[in-house]
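All protein chains but one are shown in place.
Our next item is chain A:
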Amino acid sequence: MHGQKRSEYKSRLLNPKTSSKLATKAQQWNHLSHELLTQRRRLLDPAPPPAGTADAAGNDDRVAKPSSKILLTLTEKMLSVNPDPSHLWNIRREMLLYIPKMEEDAVVETDPIRPSVTNLPNIDIQPELTLTAHCLQRNPKAYSAWHHRKWSLVHFLTNPTLEVDCSTSFPETDDARKILRSELELCSQLLQLDERNFHCWNYRRFVVALLGSCGVRSTSGSVQDAAEDLAANSNVDLFSGSWSSWLNRQSQVSMGAQLLPSAIKFSSNKGMNCEGVQYIAKTISMLTQEELEEIINNEWNFTNSKIQDNFSNGSAFHYRSKLLPLMLEFRLQSSHSPAARYKESLVLAREEWENILLNAIFTEPDDQWWYHRFIVSWVKPSADVGDEMLLEYETLLFEMADSLRELLEVEKENGALGNAVDRDESKGAKCKWAYLGLHLVLSTLLESKILAEGKAADLIEEAGECLTELIQIDPNRRERYQNFAAEIIRA
């Protein structure tokens, strides 16, 4: 229970009208719940129950074989009220797969909720999109509803009977892409309502990845083929005939949907050894460069507009940290010498500092600080980039330090004009992040060689002053700063 005021909640319960209303709702729910589970059992258990187990209403399990459509309706009714229970979505999925199966086969010879993989029914995706949209409006953080939407999409897209022509150029009109594009639109709308809803950001990345895997079909024919390709490449037998391996294929595809971050690890060439990356990389490479670029550029611009709307948007900064290495790959195109590669990453880092971080630091200096730290680490050069690049790198760091000192000067002047009350945490917070930023830049410079060489003593002193200030401003985390100080001395 989150965010329920105690006094209001208790007085609601004490109100006889409200409490009897709630009691009725509870009884209705419990009735439906019991009804659904016993109907499901009747439908799925082929063996007749032992004698004498007729339930209270006098129904005998042997005579009453309910229709699976009734169960579908029941789940819809219940989930519209409460979208959280995963077992209700499970029953819904069982019925979606079960109904067409029943229509085909007069006799169910095996376990009906484990249909053979070669003969999976198509599902009508529209009712699922409508129901989950309704549920997510009610509760935008319902894990189960988001998952069902993913499941429905993947099921729809991987269905062998789906006629999809991906041979035309990128902004095309086939069903799959149309649906995926409208899913991105839905994400944008939900993020308008709550820009920090991580379920929705995750779903957005999932859809982007599916859009990417659409491109696979342009070379290999169908998603089915693509799935087989993926399976072959990751040495998994997806079609061994069991239900769970079919599901594994599903989760393969949906994990393939996590392609962005994995692709980042692949493309940045830094010790990626995670299984499954090969096929994800393959997926990416099967897209044409233009298609992939358009998808990623679209996301890059989306995070930018979210940050411009509100500088304090950790979710957008986070996504940017995942997109940045991909942007570097696009910029590089064919040139691959370490120096050229590094030069381009330095350009990107400077752009991020000047266009995004500098503005943000002067306004809302919390969420973006972690991004600043990331940029500084990400652009740290390896030994082989050459002195010229090293010099440019240090120049960027010194520029960062200057901007942060300037900010601190302004804050100090403001502080001098104000009174002592300004020294509380909320006012001090601004200085805190600037001091942390300055400390970060200075200690990073200390690890570098050229410009910083003769200035080590000054840098150490200034970094130490930052920590002294931080201990004052932010006493809750005193130990952390003391650990920092010890690190400087050790180094």
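The rule we apply is simple: a residue touches a chain if its C-beta (ideal position, glycine included) is under 8 Å from a C-beta of that chain, and two chains touch if they have at least 3 such contacts; residues count from 1.
In this section, contacts and distances are computed from a predicted model.
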Refer to UniProt and select, among "DNA-directed RNA polymerase III subunit RPC3", "Ubiquitin-related modifier 1", "Cilia- and flagella-associated protein 36" or "Geranylgeranyl transferase type-2 subunit beta", the name of the complex member that is left out. "Geranylgeranyl transferase type-2 subunit beta"
Identified contact with the non-displayed chain, of A:K69, A:H87, A:R181 or A:R331: A:H87
Selected from A:K343, A:R373, A:R405 or A:K455 as touching the chain missing from the view: A:R373
For chain A, which residues lie in contact with the unshown chain of the complex? 1-7, 9-10, 22-23, 25-27, 29-30, 33-34, 37-38, 40-41, 49, 53, 55, 82, 84-91, 93, 113, 143, 147, 150-151, 196, 198, 201-202, 205, 234-236, 243-244, 247-248, 250-252, 254-255, 258, 260-262, 265, 270-271, 273-276, 312, 314-315, 318-319, 321-322, 366-367, 370-371, 373-374, 377-378, 380, 421, 423-426, 475-477, 479-480, 483, 486
